[in-house]
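A short write-up of the structure that comes next.
Removed: one protein chain of the complex. Kept in place: all other protein chains.
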Amino acid sequence: MFPLNAWYIAGWDHQIGRHLLQRQICNKRMVLYRKQDGSAVALDDACWHRLVPLSAGKLNGDNVACPYHGLEFNGAGRCVHMPSQETLNPSACVHSYPVIERHRFVWVWPGDPQLADAARIPNLYQNDHPDWAGDGGTTHLECDYRLLIDNLMDLTHETFVHASSIGNAAVAEAPFRVSQDDEKVIVTRWMLDIDPPPFFRKQLADVKVDRWQIINFRAPSAVTIDVGVAPTGTGAPEGDRSKGVTGFVVHVATPETETSCNYYWAFLRNYELRSQRLTTDWRESARTIFGEDKHILELQQRAILENPGREFYPLNIDGGALLARRRIDEMLKSEQGLVKSKSATESVVHLHREAVQ
Amino acid sequence: MFPLNAWYIAGWDHQIGRHLLQRQICNKRMVLYRKQDGSAVALDDACWHRLVPLSAGKLNGDNVACPYHGLEFNGAGRCVHMPSQETLNPSACVHSYPVIERHRFVWVWPGDPQLADAARIPNLYQNDHPDWAGDGGTTHLECDYRLLIDNLMDLTHETFVHASSIGNAAVAEAPFRVSQDDEKVIVTRWMLDIDPPPFFRKQLADVKVDRWQIINFRAPSAVTIDVGVAPTGTGAPEGDRSKGVTGFVVHVATPETETSCNYYWAFLRNYELRSQRLTTDWRESARTIFGEDKHILELQQRAILENPGREFYPLNIDGGALLARRRIDEMLKSEQGLVKSKSATESVVHLHREAVQ
Partner (left out) sequence: MFPLNAWYIAGWDHQIGRHLLQRQICNKRMVLYRKQDGSAVALDDACWHRLVPLSAGKLNGDNVACPYHGLEFNGAGRCVHMPSQETLNPSACVHSYPVIERHRFVWVWPGDPQLADAARIPNLYQNDHPDWAGDGGTTHLECDYRLLIDNLMDLTHETFVHASSIGNAAVAEAPFRVSQDDEKVIVTRWMLDIDPPPFFRKQLADVKVDRWQIINFRAPSAVTIDVGVAPTGTGAPEGDRSKGVTGFVVHVATPETETSCNYYWAFLRNYELRSQRLTTDWRESARTIFGEDKHILELQQRAILENPGREFYPLNIDGGALLARRRIDEMLKSEQGLVKSKSATESVVHLHREAVQ
């Protein structure tokens, strides 16, 4: 259900520190902490001796000590102290997961460490770059992480799920385009020559604008949404956004179990970089909006469990989600030793959105 | 465990309205509402598209709109709106259950709609007739609905379960008679020439009375109890109740799951029809008494789950319950395509009750 040979976010940079933090990632319980040099460590959260969770123990320098009998393990997972033993069993160790900290997130690799390749971490540089500002949070979802991916790959649901916040029939009426390349699945929507939406009006008052929403999915679980507006005629659709403003929304799901995940999100912008008010306002607005998704997704998960064997029926709006699911399935097949289907060639699906209401 | 080709109460008339109500009946989740003309609708509570419960959506005229992507279904279960689709998939529909409103209850048929026959709704006319007054309620039970049927088919338990309310050793001492016909199982008890019980004393003070308790079971889950008193010698045992007063207790169980059900009950009378005090008093007394049954039945259910394979041993007092269970079993066999055993012929079991205490 989730590829193990992939990078997943274990936490925000500030969540991992000089204390023991338990996380369950792809059904694996890990204990996370930082060593004295600041580097992050992720170990299997079960003592080699009698399985007691190390996360209930103590951090002792760069080592973690089991709360039961005091066995100590270093950051590589090797046991470096046993009570009442003159010699340590050389096989006494717990699994140490590859960890990389990048773009304000701590990423772990739950699968085969030999395959861990830092280049496969999705590029979320906007989350940690001087030209960008903003912040994010974490929302726990009692659902299969793929339901969140489905949700993010189509914004039609905004009209219904977010009716009281960002829902907007006008957006839903615009046509969109689904495409893909080797790296990602892309859903693109341009709304040309419209009144600026309230959200961006302060920046671009009293002119007609071109507005975009570009969704990028990178398997297994990263979705970024590039949103923005620019005055009509200044060339944004052709690539010149210099007269416009851009928001960038990061969404990454980390599976916890088959039916739960952590949803890491951030809401970033490339203007008014010094406004903490705007940073806080956007972050808390996002928290509220993503709480509405949480409600629906958890209802959906319960319905799936209550209706075993029932299938989903795809609509046109699901074009992006279907391609995203296919990418995940390819990763899963590849892990199961099957020959990976040949790299998806560029395919484009044109879909025209009808008015929703 | 429960026949699907049967009518079950989904709610009281006042519970179904211009809002979305979720009910689980025989393991099927339904959403119920009334259309603008007042007629009740019961649909499968899972959107055709992605299973999200429609009951979390909105009522839009006579249609229900999914909370996720706004698909709309009419009262027949047909999808009449999809976002971003020019044409609707003709197979896009959710199951619409046959619904009939009768005698203050909304009845649904969870099984094959072709077999839904309004004539099979048990006749509970007293619940909605000018010669009768009274009211009822709903009690949720965490038990197999058949445990409630067992309970109602023998009133010996009153002495123990309802010791603080209606329990009465004198009642338990009276002999009873179990019989059946094609339609029902009947348990009859007459107590002749006794002092009137407190409950009826106000109506018939200071005379000896004949008292009756006549239990009728109609498969799969309706039990009515006809109770009353008449002055001794006025002919009640022979059929002339004109000098007496009658109470009529309605009990209908609707299975929710194998181990839970809703218990719909009403307590009616054919005298003092205008006394709201009496209506309220009887209803609240019944609620208290049936809460005592709830306690015992839920203990029994837990014991059954904890003792798999353990059987019940029948006593004489279980004669009515055994015949009721047999009727349910016949319905189940019939549904499973087996030849229904030939219609039960009139059989009478005479049982003499010994003193209970």
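Lettered A and B in written order, each chain numbered from 1.
Note that a contact is a pair of C-beta atoms (placed from the backbone, for glycine too) under 8 Å apart; a residue touches a chain by one contact, two chains touch by 3 or more.
Computed from a prediction, not measured in an experiment: that's the story for all the values here.
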| item | value |
| --- | --- |
| Among A:E86, A:D182 or A:E238, residue touching the chain not depicted | A:E86 |
| Which of B:I9, B:V161, B:V252 or B:I328 contacts the chain that the document leaves out | B:V161 |
| Residue of A:M1, A:L51, A:A118 or A:L305 in touch with the missing chain, whole complex considered | A:L51 |
| Positions on chain B contacted by the hidden chain, ascending | 150, 156-157, 159-161, 172, 296, 299-300, 302-304, 306-307, 310, 312-313, 315-317, 351-354, 356-357 |
| On chain A, residues whose C-beta touches the chain left out of the figure | 29, 46, 48-53, 56, 65-70, 82-86, 89, 92 |
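One rule holds for everything that comes next: only the chains that are shown with their structure count from here on.
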| item | value |
| --- | --- |
| Separation of mean Cα positions, chain B and chain A [Å, integer] | 50 |
